[in-house]
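Note that one protein chain of the assembly has been removed; the remaining protein chains are unaltered in position.
The chains carry the letters A, B and C, assigned in the order they are written, with residues numbered from 1 in each.
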Amino acid sequence: MSPDTMKIDRFELDAGMIERARAAARAITGSMQQHIDAHTTTAVERTVCRLLGINGVDEAGVPLPNVVVDAVADKGKLGQGVAYWLGSACLEHGITLDEAVLDLAIGKLDITACPRPKEEVEKALYPIAASAIERIIENKQKREALIKKLGLGQTPWLYVIVATGNIYEDMVQAKAAARQGADIIAVIRSTGQSLLDYVPYGATTEGFGGTYATQENFRLMRAALDEVGEEIGKYVRLVNYSSGLCMPEIAALGAMERLDLMLSDSMYGILFRDINMERTFVDQFFSRRILALGGLIINTGEDNYLTTDDAYESAHTVIASQFINEQFALAAGLSPWQIGLGHAFQMNPYMEDGLLNEIAQAQLIRQLFPEYPIKFMPPTKYMTGNIFFGHLLNAMFNFVSVLTGQSIHLLGMLTEAIHTPYLQDRHLSIENAKYIMNNARHLADEVVYAKDGRIEKRARAVLEKAVDLLDYIRSRGLMEALEEGTFAAVKRPRKGGKGYDGVVEKSPDYYNPFETLLPRRAPAGGDVTCW
Amino acid sequence: MSPDTMKIDRFELDAGMIERARAAARAITGSMQQHIDAHTTTAVERTVCRLLGINGVDEAGVPLPNVVVDAVADKGKLGQGVAYWLGSACLEHGITLDEAVLDLAIGKLDITACPRPKEEVEKALYPIAASAIERIIENKQKREALIKKLGLGQTPWLYVIVATGNIYEDMVQAKAAARQGADIIAVIRSTGQSLLDYVPYGATTEGFGGTYATQENFRLMRAALDEVGEEIGKYVRLVNYSSGLCMPEIAALGAMERLDLMLSDSMYGILFRDINMERTFVDQFFSRRILALGGLIINTGEDNYLTTDDAYESAHTVIASQFINEQFALAAGLSPWQIGLGHAFQMNPYMEDGLLNEIAQAQLIRQLFPEYPIKFMPPTKYMTGNIFFGHLLNAMFNFVSVLTGQSIHLLGMLTEAIHTPYLQDRHLSIENAKYIMNNARHLADEVVYAKDGRIEKRARAVLEKAVDLLDYIRSRGLMEALEEGTFAAVKRPRKGGKGYDGVVEKSPDYYNPFETLLPRRAPAGGDVTCW
Amino acid sequence: MLVKPYGDTMNDGAMQLSFTLPMRKGDEAREAARVLLTRMGLDDPQIVHMEAIGEEFTFFVAYGKCTFAVDTDELTVARAQVEKMDFYQINKFIKEHIGRKIKVIGACTGTDAHTVGLDAIMNMKGFHGDYGLERYPEFVAVNMGSQVPNETLVAKAIEMGADAILVSQVVTQKNVHVPNLTRLVELLEAEGYRDRVILICGGPRISHELAVELGYDAGFGPGTVPSEVASYIAQELARRLAQTARDE
Partner (left out) sequence: MLVKPYGDTMNDGAMQLSFTLPMRKGDEAREAARVLLTRMGLDDPQIVHMEAIGEEFTFFVAYGKCTFAVDTDELTVARAQVEKMDFYQINKFIKEHIGRKIKVIGACTGTDAHTVGLDAIMNMKGFHGDYGLERYPEFVAVNMGSQVPNETLVAKAIEMGADAILVSQVVTQKNVHVPNLTRLVELLEAEGYRDRVILICGGPRISHELAVELGYDAGFGPGTVPSEVASYIAQELARRLAQTARDE
């Protein structure tokens, strides 16, 4: 064992078991890929619009991507892809894309009226699509340059949320947090945004439990963080949520405005927002291909399972889901350093030896996914109005994180059960993490877990149960397993949930210029291709 | 290594080094024993009075033991021992001890007037002295019976202080603390009591930063704890401070009122109360012999060094002092289970890897003194008005304590830098300790420290420095070393400080009935004898 | 009895506070904090900690002695009037006093997706070892889950002829729950169904007082167990039925 792998390989695990888990997950996601490749959704098509530069709102305030996609959908012609019709209309009338959208918005133009040969359309749209790809790649390079210049904080990176509802107030708080030592800032979205089937427009100042995700808000916050980053000499990263009914649109906006991380889970929307599963699997794939290109890190949402399920009893469902999310992520062309699998510190604090179980779980995940920037979520479920006690749960969470070498560390707030964070709450939480992580900085190098002890045994038991569950899902099918309530103790019908009407079968002449421009792993399961 | 010693022997330490430390400490304390055996003090003589049943106050409110001892001292005849004169007076006038004291108090009797042969005096006083011994042994047995019946809490035992200044308010708080989960209750003494050359009398309701230690207060609190102990089904232990100018008197009162632990250090008074060293060494010996008989646990005060000295730089002074305190304790006849050596969690919280150093120190002490009920003191020095941060320091302290198997765990208060504990502070601190100790209960069994890693190396380095220091003190002499400021960065002159005028050379016919009734280790360094 | 906060001595009035002022750290900020505490009626206010937590923000920890006392004899405690019954007693009570099953419908309304609280009250498994309404043979319980529009809830309630509607609201930032809860009352009134239903809301920031203020019959806060809610519904329904019988 080299000194480096020693830090990670703390447990003696059965390599065959791990391979079985990956094989099962590969099979599970592989069979889903057929469904994914055969469908598009209203969200994917709106994303195509956005990437093609369609922006703004109509007179009624409806975002133009929605106007365009709805127009095509109303005609029942979304199966060809919105790009196909936009391209056709431009060619037909000899107008620009902008002109076409404008005319459509004022009801002057039916873009689905005059289909043109696909090759012509492709030729017309390619330069526009390519320049969108260009912009995303430039952002990625800009980020790399800034990181090179300013550097990043030490891991575990401290991740805090701002959630005042007002982007300008958020900027104040985000800058303060960065000065206090935060490495990553997430602007939590307003309650309910994930169920909006459009992305709001412009700078917003009224959200509830969060601030709307809009392109302008992204831009404003990015600028604020760049500014404070220069001041403190650190590249401060920005996060948002590529979840909900606009999953791929937000991914695109994030890639265009140089966000650095995105919450992006293959199943979160299904389980926690009752979004239709057929839709979600299609959306997540397209989203992640964009994120892959943009060099964003994704954060998966397994931590959420433990808010409704028990963290001790259902620890294995987190692991099983991580294997699935991993395979979906690889399929979408994400590199290992982009795959921030999520988990959480959610065991009952009154459990004897609970800390041992948390260490087992965190270390197991670290060891199963050694190259990934694992995201560790704080205790929330057992947080109460007793802020003093809550501060302690967060302390032990911080301790486990530094002890097990987690990467992305979402800070718990002592007021979790009360309100979205106040300025002082965030300060106290950052102080908490900085104290404990610094004070225990190299403890991980100095402790070895007893062979066949409580911790190692627990890790092995969880892994075994996860593998069994994956084998079961493989035999049942993922959609069927979700119908049965395999994850988070939540059951969802395949054809139910929100957004199902936005799922459209691709027609054979479906056209989407980004299909070929975005990375994905060769369907055979080989290397990532950027065709 | 048997599984049990494995828990304790975590570090590979040089056994020869440890033996060298003990040998040096034995030599250091051995040469002090000559001084001790050759002297008595006003405090020792007052203690003799108390053990002989002399109690109460005179008309001016002066405690009778002081009245008696001062009378003898005024005549310059304390070298024979107060018992000698009391016995003589009784024999001479055919009166009881009580009558002799009463007459003396009202100025009717000069007890030093008529010396009688020592053997006669001995014969007269023996039954009274023996019955004092009896009472102390009965208390010990009563304690043992109660522990057998009710049991004790799990280690680390949670030790909290009450300090309202009012014994009745203290009783309320102590009972609440016991119900909240405390195992040990200490009634902190009023600021300045240690400099009083007498023990106040009766129940008291006005103290500052603490409550006066009086026999009646002891009795009241003992009764309160016995009551709550029955209620909660646990024997709740009581502590006070056998320190200051009345060190042995308080030891006697504690033994008579069934206290369970006593702060008792061989050098604390010298360093922290500027009490004369010649006096202190005599007083501590007599005190501890009483505590040995009473089955009380002593708690030494090395933790205090780190309030004026730096915990990282001066860690070895704690260890060196523990070896010295150990030898003094053994010399006084204490059994291993009674020797609660003290140390503290006082490193700068902003030190990188500070926690590793705290673990090294705590584990080292555990390993050097495996059979002793080690007392671990909380962070105080770096506590500030930021109670939230303070709560975290206490959390990590609690963690280190359970991880390294400490025995007596004094709870840190989040309001340490502000006030003596409020009811709610104590509650939050107990909650803190209970959470962490339960959650990490068996972590100690599951971690092994890397061989030659940062933690083990630090432990070895501290031990080495301690041994060097002990060798130096051995060569210089303990009193000289104290004059140089070896401990706590405090220098004290041999003939200076408070209470020096109370040190008296024993005359050859010195008589103290308890000399032969109390345990001590045979001067040769052999087994404990109860002559 | 007059009561005051207690630190370590009866009536010492001791209180701990923490807060942030939008001022740069310094003597002026400290004084501003002190003045504020004095205005709040705190005697001997002590700023025990002052720290800069952003360019123009200072965090304070303070202690002070509250000069107000509360007369406990004059307190009126707002709480739904119920006699506590257990699972068996409730079912028996319903059989005897109602004579048919009670129909209840529950939902997390508006954009709220926090189902755990409502589930705790409604689902089989219940909460803290206390069975949920679904488990009661004498209740027909429909749980519509999360993010249910008020309109949908009302329509479904009328359709099933619900005796009680149970609404959960957990997100309360900027008081977002208040208009949402109010809107439900308006909708029910518009449909003429308000008087025919026992209207209940619950959540971590809901009190009975607030509920009544918003036009609900009862409100249940943190720590509520299902049997409390079931007792209330059964007794309230029985009361209403008796009332109607008398009126007729």
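The rule we apply is simple: a contact is a pair of C-beta atoms (placed from the backbone, for glycine too) under 8 Å apart; a residue touches a chain by one contact, two chains touch by 3 or more.
Just so we're clear, the structure is a prediction, and the values are computed from it rather than from any experiment.
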Thinking of the complex as a whole, which visible chains are touched by the chain that is not shown?
-> A, B, C
Residue among A:Ser88, A:Asn217, A:Ser266 or A:Thr420 touching the omitted chain | A:Thr420
Just name the one of B:Thr42, B:Asn139 or B:Gln180 that touches the chain not displayed here.
-> B:Gln180
Among A:Glu92, A:Glu122, A:Glu169 or A:Asp471, residue touching the chain not depicted = A:Glu169
Could I get the residues of subunit A that touch the absent chain, sorted low to high?
-> 163-164, 166, 169, 173, 384-388, 417-424
Go through subunit C and note every residue touching the omitted chain.
-> 3-7, 10, 14-23, 27-28, 31-32, 35-36, 39-42, 46, 57, 66, 68, 70, 72, 75-79, 205
Which subunit B residues would touch the chain omitted from the figure, given the whole complex?
-> 163, 165, 172-173, 175-176, 179-180, 191-192, 195, 208-209, 272-274, 307-308, 385, 417, 419-420, 422-424, 427
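Just so we're on the same page, only the chains that are shown with their structure count from here on.
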Distance between the centres, which are taken as Cα means, of subunit C and subunit B, whole angstrom | 53
Centre to centre, by mean C-alpha position, how many angstrom separate subunit A and subunit B?
-> 60
For subunit C, residue numbers touching 2 or more other chains are 18, 51
Which subunit A residues reach two or more other chains?
-> none
